[in-house]
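With one protein chain withheld, the remaining protein chains of the complex are depicted in position.
Entry: subunit A
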Amino acid sequence: MENINAKYVSQKISKTRWCPVSYSSLQQPEVFATGSWDNEDNKVSIWSIGNHNNSGLEDGFEGDPQILCEHKHGGDVLDLQFLDQERMVSASSTGAVTIFRYHPNTHTISVLQHWARAHSYPCDNAPCTALVCSSPEIVTVGEDGRIVVFRADQEGAVRVIENADSSTIHAVTYLKTTEVLTVNSIGQLKLWDLRQQSSSPSQILSL
């Protein structure tokens, strides 16, 4: 069995994502992002497993992940996706959706965009449970049963499908560039065609 490295990092990690590398380079990705949950202060962090700092390591020894930078995050990180090589989006348990930018030269993270109440109830916060990106479009879903479409460069939401689901939507994914698939807590898959203006799914599949 291959080497398995375990490292305790003093926080519960909810999501890890490899940072996408440019298509031209043939290397494996070396940098990954993590989001934490169930902490009083949650964080989004960037780690590296490259050996660029330690020239003394033997060949074939995968370095310990080293933390490069981190940024505080309000609420649990329920989902984390990379928009492109430098930008990542997080879904928070407070209902917020945030775009972070990682600056590899200075090893810092800054907040580019923050939609505080992307998902909410009339008088309470609703967690944003999942999101999926296809740059520059971001589709998010939450416990309020709403599907929201954002664009990375625009301030407000591009499209909101209210009451897309009567129960919590747990996950979303792209089927085609204009169609998304969501799944809810009672086990139904719903297919949505974003080109159409209707608020009902084009198909419902029961598991």
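Heads up, the rule we're going with is that a residue touches a chain if its C-beta (ideal position, glycine included) is under 8 Å from a C-beta of that chain, and two chains touch if they have at least 3 such contacts; residues count from 1.
The rule we apply is simple: contacts and distances are computed from a predicted model.
The chain that is not shown carries the UniProt protein name "Nuclear pore complex protein Nup85", picked from "Pyruvate dehydrogenase E1 component subunit alpha", "Nuclear pore complex protein Nup85", "50S ribosomal protein L19, chloroplastic" or "Tubby-like F-box protein 3".
Of A:N5, A:N39, A:S110 or A:S199, it is A:N39 that touches the chain left out of the display. Considering the full assembly, A:A126 is the residue among A:I99, A:A126 or A:L194 that touches the omitted chain. Across the interface with the omitted chain, subunit A contributes residues 8-12, 38-40, 75-76, 78, 93, 121-124, 126-127, 129, 143-145, 163, 165-168, 170, 185-186, 188, 190, 204, 206.
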